[in-house]
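Below: one structure in structure tokens.
Apart from one protein chain that is not included, each protein chain of the complex appears where it belongs.
Note that the chains take the letters A, B, C, D and E in the order they are written out, and that residue 1 is the start of every chain.
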Amino acid sequence: MEALQIFVAIFILALASSLTFASDPSPLQDFCVAINDPNGSVFLAKADDFYFSGLHIHKNTSNTFGSTVTPVNVAQMPGLHTLGISMVRIDYAPNGGLNPPHTHPRASEVLVVLEGTLHVGFVTSNPDNHLISKVLYPGDVFVFPVGLIHFQYNIGNTYAVAFAGLSSENPGVITIANAVFGSNPSINADILAKAFNLERKMVKNLQSKF
Amino acid sequence: MEALQIFVAIFILALASSLTFASDPSPLQDFCVAINDPNGSVFLAKADDFYFSGLHIHKNTSNTFGSTVTPVNVAQMPGLHTLGISMVRIDYAPNGGLNPPHTHPRASEVLVVLEGTLHVGFVTSNPDNHLISKVLYPGDVFVFPVGLIHFQYNIGNTYAVAFAGLSSENPGVITIANAVFGSNPSINADILAKAFNLERKMVKNLQSKF
Amino acid sequence: MEALQIFVAIFILALASSLTFASDPSPLQDFCVAINDPNGSVFLAKADDFYFSGLHIHKNTSNTFGSTVTPVNVAQMPGLHTLGISMVRIDYAPNGGLNPPHTHPRASEVLVVLEGTLHVGFVTSNPDNHLISKVLYPGDVFVFPVGLIHFQYNIGNTYAVAFAGLSSENPGVITIANAVFGSNPSINADILAKAFNLERKMVKNLQSKF
Amino acid sequence: MEALQIFVAIFILALASSLTFASDPSPLQDFCVAINDPNGSVFLAKADDFYFSGLHIHKNTSNTFGSTVTPVNVAQMPGLHTLGISMVRIDYAPNGGLNPPHTHPRASEVLVVLEGTLHVGFVTSNPDNHLISKVLYPGDVFVFPVGLIHFQYNIGNTYAVAFAGLSSENPGVITIANAVFGSNPSINADILAKAFNLERKMVKNLQSKF
Amino acid sequence: MEALQIFVAIFILALASSLTFASDPSPLQDFCVAINDPNGSVFLAKADDFYFSGLHIHKNTSNTFGSTVTPVNVAQMPGLHTLGISMVRIDYAPNGGLNPPHTHPRASEVLVVLEGTLHVGFVTSNPDNHLISKVLYPGDVFVFPVGLIHFQYNIGNTYAVAFAGLSSENPGVITIANAVFGSNPSINADILAKAFNLERKMVKNLQSKF
Partner (left out) sequence: MEALQIFVAIFILALASSLTFASDPSPLQDFCVAINDPNGSVFLAKADDFYFSGLHIHKNTSNTFGSTVTPVNVAQMPGLHTLGISMVRIDYAPNGGLNPPHTHPRASEVLVVLEGTLHVGFVTSNPDNHLISKVLYPGDVFVFPVGLIHFQYNIGNTYAVAFAGLSSENPGVITIANAVFGSNPSINADILAKAFNLERKMVKNLQSKF
């Protein structure tokens, strides 16, 4: 069993460092826990591998966008591995808390509003770039198709909360503005100036802020 | 466009009668709405195709099991088609409201508790039939792997509510007791007597109740 | 090559302990043998990795249900890994040999009768729970869709034999009565009493028998 | 319901003419029967959709190769649609009955011998082209990975029979010699002469025989 | 056959209007042509269904970005349906021709440079937003993983040309700047101001230009 523990330790390291070899589809076992206690004496799948707590807590939204995403994916809950599902809680500050335009490269997302009033939308691909949007109230559900740019915006004067299910154990998030203007290293400013129809100076300024 | 409308009408009929030809994987378009207004004059994907309302409402749980499942899958929200995700709300009566042992043949499920105290669990496949269970409080999350028998049971003296994401647009539900003892027509009582180690008379009695 | 052998040894351990990380889809190589001879000096895929013998033998069916399943999946034939297929032989005692109601969480099954007379059936999901059944004679073929509860019952007065192909290298089996009443640890008797409309005492009695 | 019947009629036509639009993966319903009685008054999934008979019959093997394949795929059993599994029976004449080198472009195959003695094998892809072969006796099982060239050859002096499961509802068969030398229209003889290191005259001669 | 033609006509309409029901995975037939000649008298799969011409032509790049993409996907070549592959040619004007930052929601892309000198790159997902970039010369190959933001930029003083293969019959393209600032209708300027750290007036100005 020691060899197995070494293996799962390596597996966790691999997961943690974004270098895993795994793939998303149908499981070959009932489940496939990626344990994170490689030094434990005996490995037995246990309830805690399939468990996470804390999604009832209102999160602090005192940040740039006025929103906080609390993910529950395979990094937080190892029992999700190979099961093709994960969850998030999103908190939005009153009067403009924003989950800014972003994509999930590996998942569609179905979102339900628990509190507050959210303006949500997604944009279809070229050539239409059709914005499909809706104002959501508590109990309303909306779906964002895989890979499309979408956002949620708190247009109410109260705090807002939403929960969402996503169709991957590790959906990934690409916040558009950050990936474009805040990459590390920076994208050539001439490229962004041309793409966004901005002056080069403005692009440099934006890049300095992200 | 009329031909298209006939097609989608047929498609909806097919969905409604459990005879569809579709398959679950990656979409070939941004989305693929299965509209249910075949007589409308113009078809344009609209926000309402991706929208559902009402999940904030406490449902009546005055029924046999003391629980009510409110699904939001492709039948309720046509925009989910090909996106591999859906959602449910589950209400549980105080003191024993039960979502009885069941399986989803086509989805894993990640569940979050909003209110109340739930004892939840799933049973692994043969030969172990290991019960993996946990008591969940508000904000706790648990995952039920695809195809395994699982349940939620309200062990608190207050009403309970949970939301769950499922990894299919149409997960399917097989309530074990109902499928076994309440099928239409009935399974031969000798089979069930032998399988469940019950007297034939008892099986007939059970079958008459479902 | 020694490192590789350690790896495959770990891999086999992982398989054996229900903790594998593998997934079911299309292979990336012609095949992918999970060898079980980690101490061998040289690894070469050999014919025996793709081979299993003994399915011609009539198995002893002197057991509770009067049936015996002989699986040929990735645990018996390592060359099946990543190929999405496996096989079983099933023997049924005369006059009531039963393969009791069960599901395969990861496979559909196509079965052919070689000897005897079998009453077979499966039950569709909620809300219909429609029993679709048939009496099969030698040479008859029937299919059980993935995840649905199904059974075979020998209604003849002779021994019966069937072979089946399954659409996964490791389909999994959940024998309903055993998973529900014989799990380890037991499911709370109140839950089963409510779900199956049985008295608590009866549930406890059933649980003691499984 | 008439519209639905038109649809399924179209669907069957599409299947029959090799032009279907369907894909192989996980079902979105319990099953998805492709009925072939579009003029029937009412459509209800029935047991016969999941049923096929006749695999017990010894088939005539008085043909060129001395073998006969009896398929049970979606064309014979409409209930197989979306389930990713099918079956065949193969009969081999004594002393050389041959299921000649062929591939299945969409399935792996697991085969069990019921009667006789078969020499079976498959060839791995470039650059090794390793032949992995075995002599099989009754009760022996062998697997042929998806897309690889394989064959079975009756080396006994008795009739032989095998059953096989395949990992697709419609695996497809490409008999190598027939596809290469017997295509319609013929492949340019210069191509085959060069590929097979044969004289052009010999190729033309072979093409005239297929 | 007329019914079939109506069906395929509907199918083409459906494809053309972004409302298809199809899915991307393994084919169930050798191929599955989506013909666009519904009035033809006889349907037979023909070579032209698998054929497209014109990728040798230097395209005019006198446009905003100084680049032109010529796609060969299922819309141009109906025989690609269900095959999970497509191709593009990209032409770049000298001195700054840009294929601006974009994503493919349904495909990875492998690109080879035929002429010119391209600076290419992609940005990884949150939280790293690591830019992985390279200068490519003729004969150089680079891969852009599914769903990630990527670009190509002609840094040479000559015309440039690249070809690319994509892992979907219909990869989709989301040009970031256009989808964000040029959607129809526009995204609320307050949202974009906050997301991109721009003044509202600047956002409105940008939106007026796209």
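Throughout what follows, contacts are C-beta pairs under 8 Å (C-beta built on N, C-alpha and C of every residue); 3 or more make two chains touch, one makes a residue touch a chain.
Computed from a predicted structure; not experimentally measured.
Put simply, the hidden chain is in touch with A, C, D, E once you look at the whole complex. Here one chain is not drawn; of A:T103, A:N129, A:N154 or A:S168, the residue touching it is A:S168. With the whole complex as reference, residues 26-27, 30-31, 45-48, 50-57, 72, 77, 79-80, 83-87, 89, 107-110, 112-114, 121, 124-125, 130, 132-134, 136-143, 145-146, 148, 163-167 of chain E touch the missing chain. Although one chain is hidden here, its contacts on chain A can still be listed: residues 6, 9-10, 13-14, 17-25, 74, 105-106, 168-170, 172.
By the touch definition given at the top, chain C reaches the unshown chain through residues 1, 3-4, 6-8, 11, 22-30, 32-34, 43, 45, 81-82.
Basically, only the chains that are shown with their structure count from here on.
With centres taken as mean C-alpha coordinates, the chain found closest to the middle of all protein C-alpha atoms is B. We define each chain's centre as the mean of its Cα atoms; on that basis chain C and chain D are separated by 25 Å.
Residue positions 6, 18, 22-26, 105-106, 172 of chain E each touch two or more of the other chains.
Of all possible chain pairs, the ones that touch are A-B, A-C, A-E, B-C, B-D, B-E, C-D, D-E.
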